[in-house]
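The complex appears here minus one protein chain, its other protein chains still in place.
Order as written gives the chain letters A, B and C; numbering starts at 1 within each chain.
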Amino acid sequence: MRKEVPLIITFLAGAFFIADYFVPHTGFSHIAETINGWTIIVITFAYVLGVANVTRVNLDYIQRKGKDTPYKIILLICLLFMMTVGIVWGIAEGTIFDWFFINIYVPMQSMMFALLAFYIASAAFRAFRIRSTQAALLAITAVLVMIGRVPIGEAIWKDFSNFAEWIMNVPQLAGKRAILIGAALGAISTGLKVIVGLERTHLGAD
Amino acid sequence: MRTLSKTKIWSLVCILVLISLGLAIAQEPAPAQTQSTSDSRWFDDNRWNVFLTLVIIFFLIIYFIEKAKKGKNLFVRRIAGLDAIEEAVGRATEMGKPILYVPGIDDMNNIQTVASMIILGNVARTVAQYDTPLIVPIRLPFVLPVAEESVKQGYMAAGRPEAFQKDNIRFISDEQFAYAAGINGIMLRERPAANLFLGSFFAESLVLAETGFSTGAIQVAGTANIHQLPFFVVACDYTLIGEELFAASAYLSREPKLLGALKGSDYAKGIILAALILGAILISFNVEWFKDWFFVE
Amino acid sequence: MTAEALGVWLGAGFTLCILSFLYKDNPFYKFAEHVFVGISAGYGVALQFHNVFLPNLWRPLIAGNLVMIVPLILGMFLFARFSARVSWLSRWSIGLLIGIYSGIAIIGFGSGDLVAQIHGNLLPLWGGDYLTSFNNWILCLGLIACLVYFFFSREHKGSFGFVARVGIYFLMISFGASFGYTVMSRMSLLIGRFYYLYGDWLHILPQ
Partner (left out) sequence: MKKLLEFINNLDRRWIFLFIGLAVSLPLFFPLGIDFTVSHPVQGFYDTIEKVPNGSKILMSCDYDPGSLPELYPMTVAALEQMFRKDLKVIVTCLWPAGPPVVERALNHMAFEYKKEKGIDFVNLGFKEGREVVMVSMGASIPNTFPTDYNGTPVTQIQIMQGVTNFKDLAMIVNISAGYPGTKEWVQQVQARYNIDLVSGCTAVSAPEFYPYYQTGQLKGLLGGMKGAAEYEKLVGVMGLGTRGMDAQSVSHLTVFFFILIGNLAYFVLRALKGKEVK
């Protein structure tokens, strides 16, 4: 029973939403609309669950007095602070919540992703080795696209940009389309296995 | 027994409540509706193409899974990447140096992590015959027990359960870059001779593959996250591309649901190939109906 | 010092903390990282509270739309995970979510990717101008070759193997293009950050 009910729910929900695409009947769409509305709410709870999990893991860590305990305490204080400020005083532009978002969250997240610029350059220098025909093709395309897509490429050769655009539109597109089709087949077969209950890893071990 | 029946009753009650609520809503349209046109058709005639396509794919997949379940021998070619993995493992054992196996940074609900665990079990079986450590760094708590189990099973299958070392399955950090930094540390300090990166990778792929390259290890990678493949291809000795990762796990495990799905989508690909060739020829002769049939609206 | 200026100084400070990771992992980075994780989790909860919980659940509920109790209960079920005794309840909600997403994904990939992409690749191989026909040949043969590469029911031998090898070449070109574009992406992110540091913070950029 504990295992069957979720499987039945999964099957009904999945089959219903596949049918929803083919059935334009108004009554049918109304049910779909209602369930969609529910999903948005349930998945929000799932998000909160994630945060609850973070809190729990960190509290555990603090209790065990690991070497990073001070950092974990800071983490929890920040979490609690941001949450309270946002829920109590609102999130509109000009609130404390917004100030912390713009001045802490934005610069830090941007910088974390920007670090990758350094890593990609270093990987290009230290690990990008043309050891086979395949790697050579990859390298040549990469360089042509890299130079062709920036203004300096056009300064070197005026049709460089058009040429890079051609690579994007023709040969690279063929490869990307094959991957797209393969991934679509993969997603459909995984989805099907989940709906008919052959794939149950998401329900956890029991 | 009594507790079980209690849950049963509760489940039934909940189901009934859900169903009756659903029915209640179905009869009463949602309040804020301003839809003027009501539709009473039960099938959209413009969508036959998608419908038939899906029916064919569903049929193929279910058919081959059933066939595999019945024990029919379904042929899947040996994936070249598996040979590369074996060779890397062999070289590392020869040199007496550890092997590093990184199963990606996603949780167990990602099918790539599942595939990675299957391959990990097989790698463990090969490694077990020699006394080389197999280091498996882990990012998420849920993956840890599964990885331990896979490796243990591998050692048992090789008949050497006593050689299994739990300490080598290591939880590093659940922060993406801290995890990558931790693995970098392992590569620089313990100098594994073979690095295997198989699973779902994101931006850290670049950092890992680069450090591994600089230590001179043999590297084999595999992921279905297409955006990370370029970095693996340039810095690794062999890379399993996209579906090859799943194919490798199906090949190794012979599990019906993996094998059947692989076979099913293979046949679907065959049909698509035929449609592509036929369609291109027909349209070149100005025959439009075939192409038009595929138009999605 | 105005609140805005203070904010920029604070942001720049944290930016430098993150940047210091390039030298090596250090306490400043670790501090900034933990602050970030805390702030982002707290941010998410408050945002979900104001943008989803209140408008989509709470207000309809207190306005008398009792059907909304269902998602509320299903949402609560998720928290059953924390107790071993009732954790099985959470599977109901997970089952619902996974079912819906699988159904929607099947339709999306089937219609938007599979059928539509096949339609897009049915191109005339002759009859148009030479360049278009040439491009169409490449698109057609390239796609076929790549699909052959991902075909696992036959050994890659003989002419089949040759086609598969052509396929892998197309895939490599495709990865090369992705590599080039990824370089572009990462560099822009760094440009953006330097704009912030030199411009918004230090005001030393020429106008």
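In this text, a residue touches a chain if its C-beta (ideal position, glycine included) is under 8 Å from a C-beta of that chain, and two chains touch if they have at least 3 such contacts.
All values reported here derive from a predicted model rather than from experimental measurement.
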Visible chains in contact with the missing one: A, B, C
Contacting the left-out chain in the complete assembly, out of C:Leu54, C:Ile69 or C:Leu131: C:Leu54
On subunit A, residues whose C-beta touches the chain left out of the figure: 21, 29, 32-33, 36-37, 39-40, 43-44, 47, 90-93, 98, 101-102, 105-107, 109-110, 112-113, 117-118, 120-122, 124-126, 128-130, 139, 142-143, 146-147, 149-155, 161, 165, 168-169, 172-173, 176-177, 180
Subunit B, residues in touch with the chain not shown (by the definition above): 30, 32-35, 210, 226-227, 296-297
In subunit C, positions touching the absent partner: 22-23, 40, 43-44, 47-48, 50-52, 54-56, 59-60, 100-101, 104-105, 107-109, 111-113, 116-117, 119-120, 174, 177-178, 181-185, 187-195, 198, 204-206
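Following the convention adopted for this analysis, only the chains that are shown with their structure count from here on.
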Of A-B and A-C, whichever chain pair has more C-beta contact pairs: A-C
Where subunit A and subunit B are represented by their mean Cα positions, the distance between them in whole Å: 16
Approximate Å spacing (C-alpha centroids) for the pair subunit A, subunit C: 3
Shared interface positions of subunit B, touching two or more other chains: 7, 14, 25, 47, 50, 54, 57, 177, 226, 230-231, 233-234, 242-243, 269, 272
Subunit A, residues touching no fewer than two other chains: 2, 5, 18, 21, 34, 37, 112-113, 115-116, 119-120, 134-135, 138-139, 142, 179, 181-183, 185, 188, 190, 192, 202
List of subunit C residues in touch with subunit B within their complex: 21, 25, 33, 37, 65, 67, 70, 88, 92, 106-107, 110-112, 114-116, 118-119, 121-127, 136, 140, 143-144, 147-148, 150-156, 171-172, 175-176, 178-179, 182
Interfacial residue positions of subunit A with respect to subunit B in the complex: 1-2, 5, 18, 21-27, 29-31, 33-34, 37, 57, 112-113, 115-116, 119-120, 122-123, 126-129, 134-135, 138-139, 142, 179, 181-183, 185-186, 188-190, 192-193, 196, 198-199, 201-202
Sites on subunit B touched by subunit A in the complex: 4, 7-8, 11, 14-15, 22, 25-26, 29-30, 33, 35, 38-44, 47, 50-51, 54, 57-58, 61-62, 65, 108-109, 111, 114, 141, 174, 177, 203, 206-207, 209-210, 213-214, 224, 226, 230-231, 233-235, 242-243, 246, 257, 261, 264-265, 268-269, 272
